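Excluded from the complex is one protein chain; the other protein chains are retained at their positions.
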């Protein structure tokens, strides 16, 4: 169990990491999700021991490891760039951490072949990394991280430089690896979809702050604040600033949306209402859906579905609709909001009321 | 703007190509419409960047001709072809201001300063960097720099074509949505001929009117996003487009009836298949219905990805992916049916379009 207690990192006048508490269990997969420069890499470096936190302590299985050097910790790391020893064969690359730790030849051979099989590298063991494709190079780096059998494995956007389809395949294989070992995995990504596909736990990061940490799907469904909700939305989250009064959400005294049952508990006053693009549609999804008027900005067709960008009373939204809908820009349309999935955030950005399909939610 | 003709183009990087495998780009022969938005989509090493560089003039094809509006430009330099190109990584002139970066291609062509100012301000507004116009480009973040690169590609109104080489690689997911839709809108407004290279299917499908799917140096299919999704010509297209890709199952075909390892599926037509061909059935995960009726499946894993669930299952002793709606239920005794209109039949990996006159509903 890796425990970060009140960790901060200040470099010069810049605060890279604001006070952070995190507990990562053994055998768990933990995604750090956030845009570029949100602090994912800084946090990983702190976990690895490459950097020393400005304040706070890091414990591993109850033992304080705050000042312990990375060499003396059991850590493996895989980076976005494919980092291998260019002069060594794939076999030697994978074997290198075990050679350093002084394993016997038979064990090394067995472990290398096992990892190579898992990463589909068996046919390439005698090649050097530069004669491999990007995907194979990164698989070599991953295999090296696996055989190290470290108690903490840090993956910093490992799939970002790979082709889309290759990413999809490796993404499927990775959770299997995670499940098989007892290590703690930390995986940084900028893509919400990737976090959802990996599952496990997710910590959303923004400007050096962990805004929420919990099981991936619960963070997605029940964001504690609007920053988390926005970070964890792809296509982007649709938002509108409204005034709650009684059982309607109004703007300038005109009713925009009805208040759904799960949000009825919130106090009257200003708030931000938000919902995902797939909860907006061209056809009425159910009886209680609210109807709104909007203007088309642009329609994008993605095979089986369309992303329709609309302007609704000055708010720019995206609608994700099944089927192909190529509507000309500037067309006036009616669209429907599935109010059962609305989220509401107070003026301080905290989630208020409850979340769809769940009991009243209290921000952690 | 120009119509682009690719006339029997082949390219090999080596000096004297002999066998077809020496060619990184096998024969390409197509006409691309004036004002069209094309995406070249494929995995790395498929030849898409080679083809783009041949169009831009950075590379001369080993064989064949390239024509812009009927004029042979094969041996013309990039400048003389009058094209704009945006690269994968930001290319900016560090010592210039943002404004001067955007004005550079215009000033080099002696566009009057009044016109330069008008165009540059338009672009600045579009890429959202108007407030930094007078700042040096050096101190900007990677995605701001890439916006400048994009802007420089769009600033000239007289170009024959605008080429994009994976331009959104360094952009954060949220910004991708904004930039992509802006490009698309711009295309609608001004009707530039645009060619966009990417390995990301979402980018390709949303950007282009026509997507050119490439694999191993060849164009496998050119089609609208809907065609690629509904009727992939080759199983590779089925696999490459869609996330997860199309389920491809080995199938025995008898008239209009398909036998999938004992499970029978009826087709709306009787595909005409050459004797001895390897036959397969393709069905997208979106068109597999999970319910209490139909053929039995064994579910191995359910991935909840927010707006939908991806069910990984075993069907007729093969892995199959099924997409279930966000609020969809997973039954305890799961069974599947295939949407008949969404079934494609493949012989030797190519889609069968001909049907036999006898049997079935054909």
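Per-chain numbering from 1; labels A and B assigned in written order.
We adopt the following convention: contacts are C-beta pairs under 8 Å (C-beta built on N, C-alpha and C of every residue); 3 or more make two chains touch, one makes a residue touch a chain.
Keep in mind that, in the parts below, contacts and distances are computed from a predicted model.
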Among "Zinc-finger", "Urease accessory protein UreD", "SHS2 domain-containing protein" or "Glycerol transport system permease protein", UniProt-listed name of the chain not shown: "Glycerol transport system permease protein"
Omitted-chain contact residue, chosen from A:26, A:52, A:293 or A:350: A:52
Absent-chain contact - pick from B:17, B:64 or B:105: B:105
Residue of B:33, B:56, B:74 or B:224 in touch with the missing chain, whole complex considered: B:56
Hidden-chain contact residue, picked from the options B:95, B:157, B:314 or B:353: B:95
Positions on chain B contacted by the hidden chain, ascending: 56, 58, 77-79, 83-85, 87-89, 91, 93-96, 104-105, 108-109, 136, 138, 149, 152
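Here is the rule we use: only the chains that are shown with their structure count from here on.
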Inter-centroid spacing, chain B versus chain A (mean Cα positions, whole Å): 25
Complex contact set, residues of chain B against chain A: 43-45, 141-143, 172-174, 177, 180-181, 184-185, 188, 199-202, 205-207, 224-226, 228-229, 239-245, 284, 286, 303-307, 326
Residue ranges of chain A in contact with chain B within the complex: 35-37, 133-134, 163-166, 168, 190-193, 196-197, 199, 217, 220-221, 230, 234-236, 276, 278, 297-298, 300-304, 307, 309, 318, 320, 324, 329
